[in-house]
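For this depiction, one protein chain was excluded, whereas all remaining protein chains were kept in their positions.
A, B and C label the chains in the order they appear, each numbered from 1.
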Amino acid sequence: MGIIKKLPVYSEKIPGGGLVLTSLDAIFNYSRACSVWYLLFGTACCAIELMCTGAARYDFDRLGMIFRATPRQADVIIVAGTITKKFAPRLRRLYDQMAEPRYIIAMGGCTVNGGPFYYDCYSVEKGIDHIVPVDVYIPGCPPRPESLLEGCLHLQKKIKTQTISDWQEK
Amino acid sequence: MILATAELIGIFQWLHGFLVDLGLKEPWLSIVVYCLLSVTVFGVLCLIALFLVWWERKIAGHIQQRFGPMRNGWHGWYQTVMDALKLLQKEDIRVDTRDKAVFFWAPVICFVAAFMAYIVIPFGKGLIVADLNIGILYIIAITTFTVISLLMAGWGSHNKYALLGGMRSAAQVVSYEVPMVASILTVIIFSGSLSMVDISNSQQGNLIFNWFIFRPPFGIIAFITYIIAATAEANRTPFDIPEAEQELVAGFNIEYSGMKFAMFFLAEFVNMFTVSAIATTLFLGGWNGPLLPSWLWFLIKTLLVVLLLMVFRWTFPRLRVDQLMEFAWKFLVPVTFANLILAGWMKYAGWYW
Amino acid sequence: MTGDELKEYIVGHLEGKLKPLESGKHDPLFEVQESDLLTVAQVLRDDENLKFDFLSCISGVDTGERFEIVYSLASLANNLRIDLKVVLSREKPEVESVQEIWPAANWYEREIWELYGFDIKNHGNLTRFLLADDWDQGYPMRKDWDAPDFVRFPELER
Partner (left out) sequence: MSGLLTQEFTVNMGPHHPSTHGVCRLILTMDGEKVVKIEPVIGYLHRSMEKICENRTYAQCVPLMDRFEYVTAMSAEYVFVNAVEKLAEIEVPERAEYLRVIMLELNRIASHLIFYGATAMDIGALTPFIYGLRERELIIDLFEMTCGQRLTYNYMKIGGVSHDIPKEFIPKCREAVKIIGEKMSDYEGLLNENPIWLARTKNVGVLPTDLAKAYGVSGPVLRASGVKYDIRKNDPYSIYDRFDFNIPCRHNGDSYDRYLLRLDEIRESLKIIIQALDGLPEGDTLKKVNPFNFKPPAGEMYSRIENSRGEMGVYIISDGTTKPLRVKMRGSSYNHVQVLPKVATGVLIADLVATFATLDVIMPEVDR
């Protein structure tokens, strides 16, 4: 990644470098969008729907999404389920352990804003965007597998609009 | 000159002649030719590994009544190319507490060791990089490097799960090496040679019935024990305890990301192909077979063995570490050695050879 | 044994140590003095006709005026069920641990200690496990507990 990160710096100095960069962007984005590996992560109700989405009827693998058990090899955390204040530092650590470029999908009401029930609750984090940057929000309690797939497609769309030079800022 | 022993297919003979015409002298001639050969083999193997990853996902999908990758090309055929490209772009995480040299070299050794075995594997009639007269011995020696790399990965990551994975892998591979070698020795008794080409040659003719697997009962026993040991050697389920996802999260490669992980990942599949290729050469007649070209026969047979390993993976639960050891030492080792001794005795008595 | 027979039997058997409460619906509910809890529990578990060897649940209760702790017991052998209630003082809520009799009480008591702040005597392992490690806002399950982001809804009347 080191070389690729420096690519924009070098390529802009030579004539036609921008063109190279654009086509590289296209290829790289396409490859990243096509193989989004998700972390095996689930805390509460949404985890069951996440499992269902990985199973026979909905089949995450069609989109090239397979699960990895370790955050080092994952590209996206699908935060499935309530994040409590006790768990929040763990989520942050998981996110920090991931390799760039990394994404977060907030699945379910609890991760979007604390959920439909826990607004007067002393132990639930009201939305995970206090802890980690979120790319796609999927509301629902829990969201249907179709909505999760839709969210993943949106994430793919988002990835395809990125450029290599974006990475340096992160 | 070593080159003379290696029969190269047309293009390399042509290349050799071309280079000689250019006025290239030894030792540069050999170096250039071997480099080109290695690069070709390396490229082909990378493609094969990528194909195997895709194939595994498709097989897993179909066993589980789903589709597997569908979005990239016809039935997702370039899915794994995309995966590889993505892994290339991922950040290379280097844990602060790592053992620097060990952490760095582990995937390299794993990757290189996986590919080095292919120097002596005959992909077809004459399709071999170097026909060493100790070919199979060389393979046994070189594939064992994998275990060193896994142990290094476990140690270098400075992670307890990784260390457990590395230790498990060391214990496992060392144990299963014994029955594996014993079943290979049975074949060597049949063929009387350590050279992979000679072993293949001695299975020629008589349609398929000269294959060593069809030498009852020792051939078939040796084949089965070899396949079991080879599954363990390639760290596949039911012997995948070094990276048991549910126990050790990801085992030895827990701290590896990006391209370093990809090297482990590809090496795993190349290893799987290696053990299948050896099984093909030793037991299934190598490139021999009627009608089809030799390399196609080799590929078909090897892929069938790979298929077998994949179906294992998606069917069986995982063994526990002590049961794994017990199985190796209390069952496989006695069986393979008895098989070996009996086969040797039969050969000595000259009963059917 | 039906509910009434059971009630009679227990009251007769443990004279003066417990008294049945009317508020208990469905299953018999008894009130026990804190000082008698262990002896009563011992008898309930060991009596041949009762054998309450299964502790279903321990609930801490804050009614606003007083603290209570309720033991829900079941007998697997005789197929019976009762609840025991101990009333604790609001100033100094403390109760003897029943771990010796029902080992299952361990975590339930720990939880009550954590969420209600009742002192469990002779527990041995009163450490925080439900709330966050850096929790410093008191005992959240008490009725008078308050926190900046906590909203108590008014009584609905329609």
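What we mean here is this: a contact is a pair of C-beta atoms (placed from the backbone, for glycine too) under 8 Å apart; a residue touches a chain by one contact, two chains touch by 3 or more.
Not measured: the values here are computed from a predicted model.
Participant: Specify the shown partners of the omitted chain in the complete complex.
Facilitator: Listed by label, the shown chains it touches are A, B, C.
Participant: For chain A, enumerate the residues touching the unshown chain of the complex.
Facilitator: 40-45, 47-49, 51-52, 55-57, 69, 81-82, 84, 86-87, 90, 94, 117-118, 120-124, 141-142, 144
Participant: Applying the definition given at the start, please give the residues of chain C touching the unseen chain.
Facilitator: Answer for chain C: residues 23-27, 29, 53-57, 59-63, 70, 72, 74, 76, 79, 81, 83, 102-104, 106-108, 129-132, 140-141, 151-153, 155-158 touch the chain left out.
Participant: In the whole complex, what residues of chain B lie against the chain that is missing from view?
Facilitator: 60, 63-66, 160-161, 164, 168, 237-238, 240-241, 244-249, 314-323
The rule we apply is simple: only the chains that are shown with their structure count from here on.
Participant: Taking the mean of each chain's Cα atoms, which chain ends up nearest the overall Cα mean?
Facilitator: Of the chains present, the most centrally placed is A.
Participant: Distance from the CA centroid of chain A to that of chain C, rounded to the nearest Å?
Facilitator: So the centre of chain A lies 45 Å away from the centre of chain C.
Participant: Cα centroid separation between chain A and chain B, in whole Å?
Facilitator: Comparing mean C-alpha positions, chain B is 35 Å from chain A.
Participant: Suppose each chain is reduced to the average of its Cα coordinates; what separation in Å results between chain B and chain C?
Facilitator: Roughly 64 Å, centre to centre.
Participant: Where on chain A does chain C make contact in their complex?
Facilitator: 84-86, 119-120, 122-123
Participant: Can you check the complex and tell me which residues of chain A touch chain B?
Facilitator: Contacts found on chain A: 1-2, 4, 27-28, 30-32, 34-35, 40, 55-56, 59, 61-64, 66, 68-70, 72-73, 75, 97, 99-101.
Participant: Under the touch definition given earlier, write down the residues of chain C that touch chain A in their complex.
Facilitator: 131-133, 137, 140, 147, 149-153
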